[in-house]
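Apart from one protein chain that is not included, each protein chain of the complex appears where it belongs.
Here is chain A:
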Amino acid sequence: MEIQLSQLMPIPLQDKLLQRNSDIWNKEVTFQQGTFVKIKAPSGSGKTTLIHYLYNIRYDYTGQIRIDRKPWPSFLKDEISAIRQQSLSIIFQDLRLFDQLTAKENVELKRVMIPEPFCTSEKVEEMAHRLKVAHVLKQSGKTLSYGERQRIAIIRALSQPFKWLLMDEPFSHLDEENTKLAARLIAEECKSRNAGFILTDLDHDQHFSYDVNYNL
């Protein structure tokens, strides 16, 4: 799956962004399948906005985002759902877990949403072990710490098949050691799927061996 950006520009940030130089905004950019993409973005440069545009939950932009040469607006609702279930996964900056479900159920919800689940329930447990959150799986989403939530959100994103994984500051609440564990798991899962990711963060980092680096 190929993601192409063409003259993409957020309408609300237009005036501000036109004054600075960006590798992404208002440019022609193509993300090839299987590449690890890092987008470094200072605060207020539209980092989360970009992720939301890519995931097609915000539409206030000019220009185009094409998925396999097809612009987002031309997809039907059920086609979008299918893409989100099979080809495009996401870790939101604000995590977006269901408070009324336990940690495990939050992952399960995503896992069994697909008629034929991609991975087993045991695999989920195993990932939780590796990220040291196995002990909180039965806790309600409400009672988890930010760090725990972030790791559950990561596991949730990895419980489905995907060709691209979108990550918006995925380690913002994790310490160095846990970040390493999470990054290793994400890299493994991406490789096994032959998938790529787009990661946005504030600073430079060495969590992954990035193929491409952009400045937003």
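The criterion applied here is as follows: a contact is a pair of C-beta atoms (placed from the backbone, for glycine too) under 8 Å apart; a residue touches a chain by one contact, two chains touch by 3 or more; residues count from 1.
Please note the rule applied: contacts and distances are computed from a predicted model.
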Name per UniProt, for the chain absent here [options: "Ligase-associated DNA damage response DEXH box helicase", "Methylamine utilisation protein MauE", "ABC transporter permease" or "PepSY domain-containing protein"]: "ABC transporter permease"
Among A:A82, A:C119 or A:A134, residue touching the chain not depicted: A:A82
Residues belonging to chain A that touch the chain removed from view: 55, 57, 77-78, 81-85, 96, 98, 100-101, 105, 108-110, 112-113, 115, 160
